[in-house]
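Shown here: the complex without one of its protein chains, the others still in place.
Read from first to last, the chains carry the letters A, B and C; within each, the first residue is number 1.
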Amino acid sequence: LANEPFNNLLGIRTIETGDKTVTIECQLRPELMNSDGVLHGGVTATLADVAVGQAVEHHFGGARLNTTVEMKVNYLRPIMGTRVTARGRLLRIGNTLCVGQADVMDDAGNLAGVALVTYMLLDAPAPVR
Amino acid sequence: LANEPFNNLLGIRTIETGDKTVTIECQLRPELMNSDGVLHGGVTATLADVAVGQAVEHHFGGARLNTTVEMKVNYLRPIMGTRVTARGRLLRIGNTLCVGQADVMDDAGNLAGVALVTYMLLDAPAPVR
Amino acid sequence: LANEPFNNLLGIRTIETGDKTVTIECQLRPELMNSDGVLHGGVTATLADVAVGQAVEHHFGGARLNTTVEMKVNYLRPIMGTRVTARGRLLRIGNTLCVGQADVMDDAGNLAGVALVTYMLLDAPAPVR
Partner (left out) sequence: LANEPFNNLLGIRTIETGDKTVTIECQLRPELMNSDGVLHGGVTATLADVAVGQAVEHHFGGARLNTTVEMKVNYLRPIMGTRVTARGRLLRIGNTLCVGQADVMDDAGNLAGVALVTYMLLDAPAPVR
């Protein structure tokens, strides 16, 4: 995540990679909070996007151009404490689209958010019919 | 948006309010970009969340506790240029849930993203049956 | 919609076409209801999918193979009465993906549901870079 300006602004870093999965983390700090003192929903959405995006990057060894085409997040609990993690996992790797799920956990181990994210491979060849 | 730390980190400010609508803007700057040099999808998602949230706040005059329960964003074009705006509009104001749409526009006037966002009113009375 | 078996089972028919828009309707009848006596959410989702799909078909004159890749529906009110309409409108027509919105209306003219639907053009040429 070295050359990802917004990820760096938030302090997102990768902590684990596996087969079709990547886990990232972010330390909570005052700038990432909303006016209620809990993690801003935009940070949770960013983590979901990045976790699945990193799973795409990891799966293809960073060799494929890609972009998020859509994302859906359900917020299950307010996120407090010291850090948040997001585990992205690829559910479907197609020729053109990759769909992944992100589970967002608080530091007490609660599932605090869940997301479905679709990435498009921008350098996909034409579909074979 | 004075006491919203994450909104301030991104530089989000309200530029227009109307009946059930609020428009916000954010100046693009290097820290908000991804590694491809376009606006990070997490910023777009944040703008969608905030635009609808501000429409909820505006509608109730800031008098109701609320939280995002879910959000869905479609990314329609990469966002470049100097600024991005998001117009949140309430589609349904229920006793417990408020659903809004956010249209995200680039500075050339293109629709660059669209979102549906659900907020819950945390201080809702018990449903009347 | 002549050779669409499931659309025919539900009784969906097109009532209006325009620039990037198609409106469909469905007569309510007991078989389409849930146990609470209102329209089943699956019918509303089907209408959203079909309305945007028909807008894709109409836009390309029926010349492009396509499939739904994802859909998101918000249910805003229970649907009762005698019929329901859904207006699909294309928000973005890309080389590979088309994104549309569907507004679902009850017969009193209330917005009863709203959806974002993504279609993929299966016969898209390879992206030009």
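Assorted remarks:
Keep this in mind: a residue touches a chain if its C-beta (ideal position, glycine included) is under 8 Å from a C-beta of that chain, and two chains touch if they have at least 3 such contacts.
Because the structure is a prediction, the values reported are computed rather than measured.
Considering the full assembly, C:K72 is the residue among C:H58, C:K72 or C:R87 that touches the omitted chain. Shown as candidates are B:L10, B:V69 or B:A102; the residue that touches the absent chain is B:V69.
Hidden from this view is one chain, which touches chain B at 65, 69-70, 72, 96-97, 99, 116, 118, 120, 122-127, 129. Seen across the whole complex, the unshown chain contacts chain A at 72, 74, 76-77, 91-92, 99, 101, 111, 114, 116, 118. Mapped onto chain C, the interface with the missing chain covers residues 3-10, 30-36, 40-43, 45-47, 49-50, 67-75, 78.
Heads up, the rule we're going with is that only the chains that are shown with their structure count from here on.
Chain C has its Cα centroid 26 Å from the Cα centroid of chain B.
Annotation for chain B: residues 72, 74 touch two or more other chains.
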